[in-house]
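Please find one structure pasted underneath; my questions will follow.
With one protein chain withheld, the remaining protein chains of the complex are depicted in position.
Labels run A and B following the written order; every chain starts at residue 1.
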Amino acid sequence: MFRFLLKRLIVGIVTLWVVTVVVFGIFTIIPGDPALVYAGKDPSAEVLAGIRAKLGVDKPLPEQYATFMKGVAVGRDFPTGPKMVHCDAPCLGYSYKKDVPVLGLITRALPITATMAAGAALLWLLGGVSVGVLSALRRGTFFDRIAMTISLAGVSLPVYFTGLIGLSVFVYQLQWLPAIDTNSPFGNPFDPVQTFQSFILPWVVLAFLYAASYARLTRTSMLETMSEDYIRTARAKGLPERTVVTRHGMRAALTPIVTMFGLDLGALLGGAILTEYTFGLQGLGKQALDAINKFDYPLIMGTTLFAAFFIIVANIVVDVLYAFIDPRVRLS
Amino acid sequence: MRRPRTAARAVAGLAVLATLAAGCGGGSGNGDNKIEIGNKGVDGVHNPSDVKGGELRILNADDVDSLDPARAYYAFVWNLSRFYNRTLVTFDPKPGADGQKLVADLATDTGKSSNGNKTWTYTLKDGVKFEDGTPITSKDIKYGVERVFAQDVINGGPTYLIDFLQDPKKPYPGPYKDKDPNKLGLKAVQTPDDKTIVFNLNKPLPDFPYLLQLPGSGPVPKARDTGAQYANHPVSSGPYKIASYVKDKQIKFVRNTNWDPKTDTVRKALPDTISFTAGLSAEDVDARIQAGDADVDAANVGVQIATQGKILKDKKLAAQADNPITGFTRYFAINNKVAPLDNIECRKAVIYGANMATLQQSRGGQYGGDIATQMFPPSLQGYKAYDPYAIKANKSGQVDKAKEALKACGQPNGFAMNIATQDTPKGVAAAEALQAGLKRVGINATLQKAAPAKYYADFVGSPKSVHEKKLGVMQAGWGPDFPTPFGFFSSIADPRKILPAGNSNYGEFDDPKAAAAIDKALTEASVEASFPEWQEVDKLAMDNASYLPFIVDKALMYANPRVTNLYVTGGYGQYDFVNMGVGGK
Partner (left out) sequence: MTTSPQDAILGAGPVDPTATPPEGVDGTPGGPPAEPKIEGRSPWALAWMRLRRDKVAIVSGTVVILLFLIAIFAPLLARLAGQDPNLQPDDPSSVLDPSGFPLGSFGGISGEHWFGVEPVNGRDLFARIVYGARVSLLISLLATMVQIAIGVVVGIIAGFVGGWLDNLLSGLVNVLLAFPIILFGIALVTVADSVNRELLLVLLIGGFSWPYIARIVRGLVLSLREKEFIEAARSYGAPTWRIMLRELLPNLVGPILVYSTLVIPTNILTEAAFSFLGIGVREPQSSWGGMLSKAARGFYQDDPMFMIIPGVMIMVTVLAFNLFGDSVRDALDPKSSR
């Protein structure tokens, strides 16, 4: 078990390292002079050279990369005129647009993304799985057909379209919900009612999308499990159907769901760009998109790495969990 | 140039929908023709009052670009900076064109010039202090000016001071690399005593006091300068100081008790506190102000189109609204070097082929701007009307004249060319409108788009890349950094300002007569005396067909009716923040 864990960890770290190389490469081969983005108008050659030195882009690429990685490992200092500003490890860079270390900006946006992801996850897990199980058990009935049709529509709807319709209907036309407070969705001071009102639409819209695909997966998985031999054996033993379904059927059928859930949540924590953009919530995805519009490269780079980190961690966690649930994995 | 204002507009445009106003039905009617915009704050003042107290709530989609006065370029931040940053001189707090005149602020007068406008001398008022109670001296002003020279740290703001105060033989590197023990090594600025400051320019400039009203010319106490981090808490010299600043969210201003109203004839300082809230969608900003939950929109670029529809349907809202010209010209620069536009007749064909009616529509119709006939914005001092292509009378373009010009150019069947534009909704809409207009005369244009932050810097700002990409026509917007013709034309019409990088003369307009006129203007005794030369520059640029101006921007602005002393100043082309009050509530 320990060796398996170690192996997964090493693979994860190597993957993350390759991601840093590629991301770093992409952002540093950008044509044009990054100093121009920071300069005022009609900049002289000296001004541009000064800014280039400040950004560190006057150094050769390998050196820039080494400096960056050193920052991740042990932190680094950034010149701010009279004194240096220290950026603690893991230093994901420094936003020259906002004059703060990138990690601070990321951890600031994370609660919004996390709240959105967690609330939506709860909703879709409850909704998607229960609909999927019921559908499988009542296979071919009216309920099954309706549920599957709705979930197929669900996976066919872009989240920004449902989002806009939700805003249009519930905020604008019916006015059941106040406008989302994009500036401080948690309220200032913290206000549970306002927070709930700000997040409910994103939760529902995001959850609807995922619930639809979870319902379909659960149904397929459940149908497969219920046709396995051991279920037949369990039934033959005379166990009540309830016990067969819950103790034997669902336990096995939900294993792939757990896997998928882990990966989805990991990916979502890196930011749900479309949902955040549609509702204007300043989570990681929206922040990254804004950073792109302002050419705040260090921030985009930091966010990309951070998101990759979540995906990789989710992969490791899922693999390890799987190894616990299904001992066959360990053997291979 | 106020490039960043365009950026602010772009960001506001990109900023997401999220929410919308409560109330007001959908649908889109023709609107009641009888409804007229009040325009009370364009030439006059809404609710004049001296009642103190309350909180002024300012909203914006985007955060400030920098609170550091030397690093800000957004016009609204300059406007806002008057709360916490005093300069030697500043704009007269009055509506309209009067707001373009300067009055003394930290100084006792607007400056004494000698040596043919090459030496400017100022004396500081008594009793002016920073927020910590230390007196403001001429050395603090000098240190503030020096910071502008440290562009490797204090980047982002305007750099005119460097142009006029730098010694080309021994360039000053800014205070952080200054070898002088007191960090006051800039030779061109002398401080014979704590009250007197003398500026020795490297060339004459009648407009120099306008450079001193730029926020970056304000005082900075050396002991509290934190370089790039100064933006987190600039030291106040004005009536308010920064109590807290959470980036992208909120700035809170409270009264600066060390500000003495007796030293300040500009600021009324009515509210007790001021909040600036960012991180909202542009639609949300409108909705909150209309609902009375906030007072004024910081960006001052006009309400969103949906809100505009509401205002135009509601007499009460319309009466409170203002629709001033903001001093910003939208235009297409036509490049003199990219074939076949290197031929003046082909350039004229582009001008005649354009459909001004659709171009106006693309920028929000009659409330978004007036059709332009020349580069010189009518709101700027020294304006003289000029319409060489008879645009006023032919809003849909002149297909016949365009075809004649094409013949004269040797391209009777038209030609193919590129239109460069920022990738923003309004930018693209305008480029498409030009594209559609030119198609009528056989000119087939292809759009070349670039991201807003990259557009000016990289895409059209390098003549070499413009030639390589064959960007014959480039869309741009231009407003003066300070409201004099020099501020408007110096970068876009001076043949000697065609720079290899960061160029602003996109059309590469290089008529030597313009250079001569500009040189003559700068030797005039005063800004007013230089008007005829600048009018000549405007005329030369238009006659050369290097510019196709299409809109002088107007903004449909709406502020909470409770705001007192509300007016549009010609200085910034915005609602003037400095004297706003909220009636004590």
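Simple rule for what comes next: contacts are C-beta pairs under 8 Å (C-beta built on N, C-alpha and C of every residue); 3 or more make two chains touch, one makes a residue touch a chain.
All values derive from a computational prediction rather than experimental measurement.
Peer 1: So one chain is hidden, and I want to know which residue out of B:96, B:173 or B:365 touches that hidden chain in the complete assembly.
Peer 2: From the options B:96, B:173 or B:365, the contact with the absent chain belongs to B:365.
Peer 1: Determine which one of B:246, B:408, B:447 or B:522 touches the chain that has been left out.
Peer 2: Counting the whole complex, the residue in contact with the absent chain is B:447.
Peer 1: Could you tell which one of A:63, A:77 or A:224 touches the chain left off the display?
Peer 2: Once the missing chain is taken into account, the touching residue is A:224.
Peer 1: Which candidate, B:96, B:135 or B:309, sits in contact with the chain we can't see?
Peer 2: Considering the complete complex, B:309 is the one touching the chain left out.
Peer 1: So which of B:117, B:217 or B:355 would be touching the chain we can't see?
Peer 2: Of the listed residues, the one touching the omitted chain is B:355.
Peer 1: Quick one: which of A:72, A:114, A:137 or A:292 touches the chain that's been left out?
Peer 2: A:292
Peer 1: Which residue numbers on chain A touch the omitted chain?
Peer 2: 11, 14-16, 18-19, 22-23, 26-27, 29-31, 152-153, 155-161, 164-165, 167-168, 172, 206, 209-210, 213-214, 216-217, 219-221, 223-224, 256, 260, 263-264, 266-268, 270-275, 277-278, 284-285, 288-289, 292, 300, 303-304, 307-308, 310-312, 315
Peer 1: Please output the residues of chain B touching the missing chain, sorted low to high.
Peer 2: Residue positions of chain B that touch the missing chain: 13-14, 16-17, 20, 26-31, 282-283, 304-306, 308-309, 312, 355, 357-358, 361-362, 364-367, 396, 423, 425, 428-429, 432-433, 435-436, 447, 449-451, 454, 459, 469.
Here is the rule we go by: only the chains that are shown with their structure count from here on.
Peer 1: Return the distance between the CA-based centres of chain A and chain B, expressed in whole Å.
Peer 2: 40
Peer 1: Touching chain B in the complex: which residues of chain A?
Peer 2: Of all residues in chain A, those touching chain B are 31-33, 36-44, 46-48, 50-51, 53-54, 79-83, 85, 98-100, 164, 167, 171-173, 175, 178-180, 182-184, 277-282, 286, 290, 292-295.
Peer 1: Which bits of chain B are touching chain A when the two form their complex?
Peer 2: 1, 3, 10-11, 14-23, 26, 73, 150-159, 162, 171, 176, 225-232, 247-250, 277-281, 284, 287, 451-454, 457-458, 461, 491, 497, 499, 501-502, 504
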